[in-house]
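Every protein chain but one is kept in place in this view of the complex.
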Amino acid sequence: MGSHSAAFAHSLQGWTAGLPILGATPLWIWAFLSALLVIFLLALPFGGIATYVERKVAADIQDRIGPNRVGPIGLLQFFADAVKMLAKEDFIPRGADKFLYNLAPVLVVVGACGAFAVLPLAKALVGADLNIGIFYLVAVTTLIAPGMLLGSWGSQNKWSLLGGLRGAAQIVSYEIPVALSILPVVLISGTLQIGSIVEQQGWVWQGEMMKNYHFWNMFHNPFTMFSVFILFVGGLAETNRIPFDLPEAESELVSGFNTEFSGMRFGLYALGEFCDVFVMSAMVTALYLGGWQVPFLNLENMWVTLPSGLIAIIHFSMFMAKTLFVVFIVMWLRWTLPRLRVDQLMGFCWKGLMPIAFFNVIGTALWMWIFHGKSMMQLVMGQ
Amino acid sequence: MNILDWATSLQAYLVVGTCLFLLGVFAVLSRRNTIGILLGIELILNAAGINFVAFSKFRAAAIDGQVFTLFVILIAAAEAAVALAVILRFYRLKETINADEANILRN
Amino acid sequence: MDVDFPREIHDAIGDGAIMENGMKLVLLLAQVMTLVSALVVVLHPNILYATIFLLFSFLGVAVMFVFAGADFLAGAQVIVYVGGVTILVLFAIMLTQWLYEAKLKTTLMKGLIPFIVVMGALGPILIKETLKLSDSVSATPPEKMGEFAALAKTQLIGQALLGNYLLPFEAITILLLGALVGAVWLARPE
Partner (left out) sequence: METGFITAFWYLAIAALVVPLMLGAGAILRPKRTGENKKLDAYECGEDAVGTAWVKFNIRFYVIAIIFIIFDVEITAIFPVATLYKDAVANGTAGLVFGEIFLFIGLLLVGLVYCWTRGDLEWVKGIAQTKPKRGIHG
């Protein structure tokens, strides 16, 4: 394979190799630092800033101004919110099961933040490019469902229990269409390694020369165009976003599974949820929208030689631009669509998405068989 | 032998597998709750999986053991689904999930 | 896929020992977690807690799989057991039982006979045989153990499923379909 499975740590080590003190730092410390950087400088700040952006987007859509008091155009609002959450009283309801009540946020946060390990932020900035990358991502995010269920059970509140049960049933149901929408990408790429999947959505190499261009998986064939939507919709449902926010439907269940969680504990739930939105958007980006690939360019093989740090920055910006666009669509939908009813929710998953997802898998396999694995782009360009 | 080195040895894997199996057997024998019995069976199946994976690496250096573990995982899931459906049926019949109450065939 | 600096840099620094020991420590902790959680599964009077600790036991086993070179299986273990079986059991408990009424505690007398059977007869024999077996197998380790453990297993498992294990694989597919139909039939409300 020739790839570093811990590309981020290797990159940090390479960039600091010439420096006097840092140069001798062993790899495992760099691995630790990469994890620290991604979680504390990407995941958690994203969770905070997303709340501000969500309110701004909502305000724009509803023709309001939105938060504008703290800092320029309200930019520091998320900081004020964080301080408020930290300063709030921390209490456990009287009837609650303390062990479950404390365990639940841990499972949710680990499920959401742990998945950042395999996100391909840039070619050189993958925390851990595991051979089973997608499987790791799916496996780690499954921790969220038991977390929600146990938290709602442990808080000894009927609203919470209803919300948690709905949430768990919804998450497990939509996991099937999501997995079936990952399958076409695996058929096309022949690997579960996310780094390699992203790599294949650009120029295809043959020996030393660039052979032909293989566009984003989304445009590989007509079926993957549907698949990406199913993955996106499934992601929406798994992260409990409108129109699938039944677990916390505020008009019927007070606040659903997190009713009894207040102050920082509620903040952690919200944080985990926003991180999960990021992870799902990043998954859509990496699998179908080309990840860090800059369309039609290969930064490492151009008429000028770019320094590796600059390439990493460009890749990272590209990845973030695509991911944040998907996140923006998620926020946009919130003010566009009404909430589904619980029977519609299940019917939509099992009778709507599932047959289409099956059809997409078979269709992609047939397309590859008939056209020898070529994408539409390659066929059009006559390669 | 250093305990850290021991942890990576075949012996450690087998000992953990055996202990898991014994605990599972104990749960199956002692639990009166049918769901508790199911949990014990899951432990036993996991113990089998550990042994397959360990021998796949330390004995054969071939993939076959892992394929069998995959089969074990698949069957375990099917078994859990059917077992819990049976428990639910039993519960509807008897309003309890106590295994001692499952005595219709006795008299 | 290499970033543009030589691989030798990190070899020259020589961080092997600490990293290796750290990983062995993770494995040891996973083994301890597996066994301690399993103990709670067996002994805890509250079945809900037993299920939660079963979840931790599954996670420990998944980490053990990773260190035995079974990366794909570790993922499958977490997806199927943690995401599937645990949720199903939790649903079953919440559906059938009034918790904290504690009607179904394992009584001392009920637990005594199994304890004697397991600790007195089965346990010593099995442990003894296990130690004997592991010694004899460890004496002649296979040649390519290290390389095998480092391989990516997903494709290998796929090849095995299409090769030697094609028929069992198909049989299991049919079995799963049967299990689906049977379980749904059993669980269906009258």
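Read from first to last, the chains carry the letters A, B and C; within each, the first residue is number 1.
Operating definition for what follows: a residue touches a chain if its C-beta (ideal position, glycine included) is under 8 Å from a C-beta of that chain, and two chains touch if they have at least 3 such contacts.
Because the structure is predicted, anything quoted here is derived from the model rather than measured.
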| item | value |
| --- | --- |
| Displayed chains contacting the withheld chain | A, B, C |
| Residue in contact with the excluded chain [from A:Asp129, A:Asp245 or A:Asp276] | A:Asp129 |
| Residues belonging to subunit C that touch the chain removed from view | 19, 22-23, 26, 66, 69, 71-72, 76, 79-80, 83-85, 87-88, 91-92, 94-100, 150, 152, 154-155, 157-159, 161-162, 166, 169-170, 172-174, 176-177, 179-181, 183-184, 187-190 |
| Footprint left on subunit B by the chain that the document does not show | 70, 73-74, 77-78, 80-81, 84-85, 88 |
| Residues of subunit A (touch criterion as defined above) contacting the omitted chain | 4-6, 8-9, 27-28, 31-32, 34-36, 38-40, 44, 83, 85-95, 105-106, 109-110, 112-114, 116-118, 127-131, 135-136, 140, 153, 155-162, 165-166, 168-169, 172-173, 175-176, 179-180, 183, 186-192, 254, 259-260, 263-265, 267-268, 342-343, 346-347, 350-351, 354-355, 358, 361-362, 365-366, 368-369, 372-373 |
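Please note the rule applied: only the chains that are shown with their structure count from here on.
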| item | value |
| --- | --- |
| Pair of chains whose C-beta contact count is the highest in the structure | B-C |
| Centroid distance [mean C-alpha coordinates] between subunit C and subunit A, Å | 27 |
| Inter-centroid spacing, subunit C versus subunit B (mean Cα positions, whole Å) | 9 |
| Contacts with 2+ other chains: residues of subunit B | none |
| Where subunit C touches two or more other chains, by residue | 72, 76, 84, 153 |
| Interface residues, subunit C side, partner subunit A - complex | 1-5, 9-10, 13-15, 18-19, 22, 48-49, 52, 55, 62, 71-72, 74-76, 78-79, 82-84, 86-87, 90-91, 94, 152-154 |
| Interfacial residue positions of subunit A with respect to subunit C in the complex | 1-4, 7, 10-11, 13-15, 17, 24-29, 99-100, 103, 123-124, 130-132, 135-136, 138-140, 142-143, 145-146, 149-150, 153, 165, 168, 172, 175, 191-193, 195-196, 199, 300, 308 |
| In the complex with subunit B, residue positions of subunit C that touch it | 21, 24-25, 27-28, 31, 34-35, 38-39, 41-42, 47, 50-51, 54, 57-58, 61, 64-65, 67-70, 72-73, 76-77, 80-81, 84-85, 88-89, 92-93, 95-97, 103-104, 106, 110-111, 113-115, 117-118, 122-123, 126-127, 130-131, 133-135, 137-138, 141-145, 147-149, 153, 156-157, 159-161, 164-165, 168, 172, 175-176, 179-180, 182-187, 190 |
